[in-house]
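Take this structure first; my questions come after.
Incomplete set of chains, arranged as in the complex.
Letters A and B name the chains as they come in the text, with residue numbers starting at 1 for each one.
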Amino acid sequence: MDTAATAESHIPHEIPFYEPVGNECQLFERAYQQRLPLLLKGPTGCGKTRFVSHMAAKLGRPLFTVSCHDDLTAADLTGRYLLQGGETRWVDGPLTQAVREGGICYLDEVVEARKDVTVVLHPLTDDRRLLPLERTGELLEAPDDFMLVVSYNPGYQHILKSLKPSTRQRFVAKSFDFPPPELERNIVASESGLAAQQCAALVNLAARLREMKGQDLEEGVSTRLLIYCATLMADGMPATQAAQATLVEPLSDDADVQEGLMEAIRATFGED
Amino acid sequence: MDTAATAESHIPHEIPFYEPVGNECQLFERAYQQRLPLLLKGPTGCGKTRFVSHMAAKLGRPLFTVSCHDDLTAADLTGRYLLQGGETRWVDGPLTQAVREGGICYLDEVVEARKDVTVVLHPLTDDRRLLPLERTGELLEAPDDFMLVVSYNPGYQHILKSLKPSTRQRFVAKSFDFPPPELERNIVASESGLAAQQCAALVNLAARLREMKGQDLEEGVSTRLLIYCATLMADGMPATQAAQATLVEPLSDDADVQEGLMEAIRATFGED
């Protein structure tokens, strides 16, 4: 099995739909051309991952996405020796694949990863753009068409988990937020197939629900959940039931908060 | 030994009995058909596991159930290389089996699992529905008949353990509670073989005991324990003794709380 082949398959046949909000596409392209690493900041489900997929496809580069977590180590990114069929074989991790082939490596929620990933991020975000693989004795120089993108959600308050200034200051950065209403309506409609008027009602509802963030809710309703709701509605489920399953239950376990959300929903769609 | 064969055996010969309370069956079916992941919330022993078994059998898909715990890692779900008979052999974990064969993977009490499971949950709950197996170099695309179901109990207060919003917002969700009295009576009767009138008395008793939750008890009496009690009664054990062993001792170690529960029991069944 060839891991390179696996990576190739990340180049989609068509460019994923992405409607820009500001200068984010230009910034991405310029950072790519100037070989600068990029940091994306923004709430859950606002489209960061989709944006990166879109840009990778537009630039014609394979995309290597890694969801970071508490136990992710440098070796998970660079690779390790594995026993396969009785033989020891080096298997490149996603970051090494991106460096070797020239591609975009996207570390989603990078603050969650263990601290030894800085050892690979720092020399790669220098002007040297080096990836040392001490296990194989290689010192890879990133090609011009390699780009490192990382993201995190500044809305979470992590006392123990944050990017050190010495790491942050190695990135060009861009904040994301939920798309403006008109754009979000288009996204929801094109992803779910739901009629435009119902999509507009959903996006208006989302604005009201997002105002509850902070006081009662850890995060506002994501665009992804609006698409889920629209998908169930397009499939014939009554709107209030669909909204309860996608815009209420995933956001909170608190009965009062849930009731507050349901009131806004019933005000929009009535009782089913 | 063929692990696929093991998985097949999870398809029971008959559909396990499940009496729906609300729209949960339709929601499950629509989520399955729309390829959306599902999150079930509710107290211990209220029937979530039984519901999933019922739906899996109804949809004719094998079911892979994993009880999550503090030490469960991504590799426990995806698989690992094992030394067997002197040879190294890859063994699929339950999630990988479900993706390969097209089945339902149910992660019970998912908040208990270690954080690296997010690395497998996130790309599987994208519109991409991918399961990357970095160890084998495979990138599995989930077939249409794969579904991911997770559950947790919102009644527990875990400061350190909760689903991150970025994970929660990837699921359609549904709250469960104990079944309404009439339905619970039928369930207890059909599972234990106890006479209907005694089952009704037990379910009434349960309502009184469940009112003590919060003040004195961490959780209310589950339907499962009512079935245990009814089973011992049907086997000839005096009702008060059976209730003490199944509705009192498993719920609390506190003498005052136990006495409060026993009073309600004696009010129902008298002294043995």
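Basically, a residue touches a chain if its C-beta (ideal position, glycine included) is under 8 Å from a C-beta of that chain, and two chains touch if they have at least 3 such contacts.
Keep in mind the model is a prediction, meaning the values are calculated, not measured.
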Subunit number of the complete homomer, 2 shown here: 6
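We adopt the following convention: only the chains that are shown with their structure count from here on.
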Separation of mean Cα positions, chain B and chain A [Å, integer]: 30
Chain A residues within the chain B interface of the complex: 1-3, 6, 9, 44-45, 49, 65-72, 76, 82-86, 91, 93-94, 108-109, 112, 153, 156, 191, 218-219, 221-222, 224-225, 228, 231-232, 235, 237, 241, 245-246, 249-251, 253
Chain B to chain A touching residues, read off their complex: 23, 26-27, 30-31, 33-34, 36, 39, 41, 73, 81, 87-88, 114-119, 122-123, 126-127, 132, 134-139, 154, 164-166, 168-175
